[in-house]
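A short write-up of the structure that comes next.
Just one protein chain is left out here, and the rest sit where they should.
Labels run A and B following the written order; every chain starts at residue 1.
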Amino acid sequence: MHAEAVLEVLNYVGIVAFAVSGALKAGEKNMDLLGVITLGFSTALAGGIIRDVLLGRVPPVNLIYLPYSLTAVAASVATFILYPRVRSYKDLFLYPDAVGLGAFSAIGADVAASFALKHGYSASESWFLVAALASITAAGGGVVRDVLAGEIPQILRREIYATAAAVGGIIYLATLPAGREAAMFTTIASVTAIRIVSLWRRWEL
Amino acid sequence: MHAEAVLEVLNYVGIVAFAVSGALKAGEKNMDLLGVITLGFSTALAGGIIRDVLLGRVPPVNLIYLPYSLTAVAASVATFILYPRVRSYKDLFLYPDAVGLGAFSAIGADVAASFALKHGYSASESWFLVAALASITAAGGGVVRDVLAGEIPQILRREIYATAAAVGGIIYLATLPAGREAAMFTTIASVTAIRIVSLWRRWEL
Partner (left out) sequence: MHAEAVLEVLNYVGIVAFAVSGALKAGEKNMDLLGVITLGFSTALAGGIIRDVLLGRVPPVNLIYLPYSLTAVAASVATFILYPRVRSYKDLFLYPDAVGLGAFSAIGADVAASFALKHGYSASESWFLVAALASITAAGGGVVRDVLAGEIPQILRREIYATAAAVGGIIYLATLPAGREAAMFTTIASVTAIRIVSLWRRWEL
């Protein structure tokens, strides 16, 4: 119960940080409010939507579960209103963004692994799917953001973002024998740490 | 029966107007016939295809129901053949385009709301899904068109297009207690009116 609440908090940290990143990109491109909401929403939730579509989980949870949708919309609108201020503190959001990367990677891995198990795939058959969907859940929204902004996706040029999320999928599977919660927290901690260290060492900035 | 026929006519108005808009964009970019058909088809029908995929309705109606597919292809080919003439009357298509926006918004809302009802979601749970899918049905094709043409989607820069379609989803739900047909016609009239007034007042051109 307590563990679930912590997971959910980390998930919301990710939704807000990702939505801010999308809304800032829209601001850079002089988009209107709809563009800001669309890019904020997509950055935060499109990765999970793509994951759900690839697994046939419809309607995607990010479209039907209002607390997720409305958090992403609210964070986008807030960024629109406070644009100059949020923009000047942009670098501060790299830390909650790293937490979100970890949380989304763990959630994506958990959803994909549960799906694979339920459909009779062993871990040795499904590890690529799990790693791919961990990465898509965490980094797919950023790809959608950049394509909609008319740019080449950043993650294809700097290596340690989506790769960290894919590694998270493997870490999840490797630690799953210790239980789902343990696997998810290990994944979040590892992915967030990889991302923050890579930021410090400027591995990709 | 009569109402259904009117709805279907408005739907075809939208398919033709949207396909022309996609085919003209392909012409601007010097695409070949395949590019013209692809952009015309996508502008007219990709929004509905994305809606159907998000709801698990496969194969999407726009891919399997030949009258829709072939209307979009025929309108694209006609635009290709008559390119200079169609191009010079481009502004005339803004009116059937506005009708199409209304019709597609109403159809998207109707499909999403029926799906939500069938799967046990109440209107207070599903309103975001209904608004999102009304907007995606009506404006998603234009996003695909612009991405394939290497441009930032227009609707992210001018507010009253996709927003009108999303508002249409809410209008549909609000008027649904008066019956599905009443809800659809109210939605079409409202969205078309919002769009045309916004054109007149240059709210986004």
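Rule of thumb we're sticking to: a residue touches a chain if its C-beta (ideal position, glycine included) is under 8 Å from a C-beta of that chain, and two chains touch if they have at least 3 such contacts.
Please read these numbers as outputs of a predicted model, since none were measured by experiment.
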So one chain is hidden, and I want to know which residue out of A:143, A:171 or A:188 touches that hidden chain in the complete assembly. A:143
Looking at A:13, A:26 or A:162, which makes contact with the chain not pictured? A:162
Among A:71, A:126 or A:198, choose the residue that contacts the chain missing from this document, as touch is defined above. A:126
Quick one: say which of B:14, B:35, B:102 or B:142 touches the chain that got left out. B:35
Please give every residue of chain A in contact with the chain that is not shown. 53-56, 115-116, 119, 121, 125-126, 128-129, 132-133, 143, 147, 150-153, 155-159, 162-163
List the residues of chain B that touch the chain left out of this view. 26, 29-35, 38-39, 49, 53, 56, 58-60, 63-64, 66, 69-70, 147-150
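Basically, only the chains that are shown with their structure count from here on.
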Cα-centroid distance, chain A relative to chain B, in whole angstrom: 30
